[in-house]
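Complex shown without one protein chain; remaining protein chains in place.
Just so it is clear, A, B and C label the chains in written order, and each chain counts residues from 1 on its own.
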Amino acid sequence: MPKVPHALREIVYQANLRLARSGLVTGTFGNVSAVDRDAGVFVIKPSGVPYEDVTPERTVAVSLETGETIDSDLRPSSDAPTHLAIYRAFDCGGVVHTHSEYATTLAQARLPVRCMGTTHADYFHGDVPVTRPMTREEVETAYEANTGLVIVETFTARGLSPVEIPAVLVANHGPFAWGPDAFTAIEHAEVLEYLAAIEFKVRLVAPDAPRPDAFLVDKHYLRKHGPAAYYGQRRTRT
Amino acid sequence: MPKVPHALREIVYQANLRLARSGLVTGTFGNVSAVDRDAGVFVIKPSGVPYEDVTPERTVAVSLETGETIDSDLRPSSDAPTHLAIYRAFDCGGVVHTHSEYATTLAQARLPVRCMGTTHADYFHGDVPVTRPMTREEVETAYEANTGLVIVETFTARGLSPVEIPAVLVANHGPFAWGPDAFTAIEHAEVLEYLAAIEFKVRLVAPDAPRPDAFLVDKHYLRKHGPAAYYGQRRTRT
Amino acid sequence: MPKVPHALREIVYQANLRLARSGLVTGTFGNVSAVDRDAGVFVIKPSGVPYEDVTPERTVAVSLETGETIDSDLRPSSDAPTHLAIYRAFDCGGVVHTHSEYATTLAQARLPVRCMGTTHADYFHGDVPVTRPMTREEVETAYEANTGLVIVETFTARGLSPVEIPAVLVANHGPFAWGPDAFTAIEHAEVLEYLAAIEFKVRLVAPDAPRPDAFLVDKHYLRKHGPAAYYGQRRTRT
Partner (left out) sequence: MPKVPHALREIVYQANLRLARSGLVTGTFGNVSAVDRDAGVFVIKPSGVPYEDVTPERTVAVSLETGETIDSDLRPSSDAPTHLAIYRAFDCGGVVHTHSEYATTLAQARLPVRCMGTTHADYFHGDVPVTRPMTREEVETAYEANTGLVIVETFTARGLSPVEIPAVLVANHGPFAWGPDAFTAIEHAEVLEYLAAIEFKVRLVAPDAPRPDAFLVDKHYLRKHGPAAYYGQRRTRT
């Protein structure tokens, strides 16, 4: 059985605190996890426990190989199998699920968060897609695992990069976001909500507004990401 | 005359504090009550008193049998007869009335809060209905009691379960919610407002968006409610 | 020259503090005043002074008879002549002007705040009207006084009661509200903003929604106002 690094529990505990303060979750909705690929485990919030009652010790570890809970009397978040499927398929270190208002609105409307401006392009290199609806069989058997598989399919079938577009809207459900670590995943979920709020408003006030040119989108994405990035302090001594 | 348990007053006092902090009420609008069916009484906020001036002793008790105020110089909330009608007809321990913004918007628009996603289905097993308009006679005679009867009729005439759908929009008025206790009633009112905000937005941005499949709605409702529930920690030792 | 009661300055100072905290004003926009009809004066915020720098001594008194500033080095709010016209024509003790977001939206759209529900009827006995646009002459000569006269005309020409409908939207400008005292005027402005937010949303989501029946509106207005009122604790010992 894999050994669970205490530092990973601490990270997930801190990330849950930040998620609870982010305004992205209502009640006990929402969860965040982080993975240690060397240890072969990810750690996630316990199911249905109020954010204020979570401690590092009460986080729940899950095996990346078997998907089973490791050494815990508490159940992991019911969405743990969705996180597992994402960790198995995507290159990321943290995953977060919220029910933030505007992203959930677009998920229920089955509309993507289109890339309509430079703020979007600073974080997501293209539209944030919405999944297809799940089938009866996918829902009635291993629902949460299948949610993850439908997320993965959304990227593979459409040739999208989960590194360049680190978020998705699950149809009639809500957003999932990921990133190199749990805190960046939350940052992506926060920016996604901001972008969804603007996208919602643009659709209402100017449904036929032209998209930004591709060279503008590329410029913004590439000045923050990849080998030619020049945003921030990464190349200078601070 | 029924004896009023002090614990019931304390619960209603605490529930009023939580309601006042919830953001669901403006000024002195809104009220919450809790029932003790063995004692034959429910306790409610006094009418028109600012939330900060309510104490356990100043809450007002009402007889479930007669509808009369028990041993108090203060009047109960003017909506007390509505609460009474709900307690008499529905299996619940707490009732709350708010004028929260989006739920009131839909009540004025005479539109139900449709079940358009999994967050809705986690709490309400179907659309949250809107009542029919009240008649002149219902308004001019025993208005508040008739408001309660029209709420009850909305469920009985349409074959809806007040346990599976613990809230309603009163046409041109606003939402009422209930639950096994006063705090859960408030939680239902909070979630209802969140859902109404999303439903409002979905209607604007995608008026023809398809509803989620029934099997998805059932999956989410039943994984949190009923004998097959597996959300939260109810089946494991914590 | 009229003598200015210090208590009146204190009231206006306190009312300005409450207004600043209400969320109804942005920057130095907005002002509140109170009248002492026996003393023949009203007191108002000084023009362009940040809310945090207002003290009772720095409030500015204006003569009800002449409209002139009384014994002050500071100028009164530039809207003082509007307040004066309202005090001269309407039975009220306090006046407030804000640029609150939804009420200003409807003022710019030249749309009244229609009475679409019971919350509206609890405070305003009918639609809150919007003034006609002002003429070039009214704007170029004694603009602020004419703003007040156009407000008064809105009520007199349409046979509306400024006691039963204690607020107005000035076309392409924003809301004014009044009441028996300055604090109630602010309460009216707060409720007006809440109602304008809902009215805005109802117009978007259900532009043809039917109005509530007149008997429902009357029921709500009259259970809180007038000789048959039974809301609150006014008739019982507290």
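Here is the rule we use: a residue touches a chain if its C-beta (ideal position, glycine included) is under 8 Å from a C-beta of that chain, and two chains touch if they have at least 3 such contacts.
This one's a predicted model, so the numbers in the text were calculated from it and none came from an experiment.
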| item | value |
| --- | --- |
| In the full complex, displayed partners of the excluded chain | A, C |
| Sole residue of C:42, C:200 or C:231 that reaches the chain not shown, by the stated touch rule | C:200 |
| Chain A residues that touch the omitted chain in the full complex | 116-119, 122, 187, 190-191, 194, 197-198, 201-202, 204-206, 209-210, 212-213, 215-216, 219, 223, 230-233, 235-238 |
| Those residues of chain C which, in the complete complex, touch the missing chain | 26-27, 29, 46-49, 73-75, 78, 99, 101-102, 104-111, 133-134, 136, 139-140, 143, 171-174, 200, 203-204 |
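Just so we're on the same page, only the chains that are shown with their structure count from here on.
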| item | value |
| --- | --- |
| Size of the rotation, in steps of 5 degrees, that lays the CA trace of chain A over chain B | 90 |
| CA centroid of chain A to CA centroid of chain B, Å | 33 |
| Shared-contact residues (touching 2 or more other chains) in chain A | none |
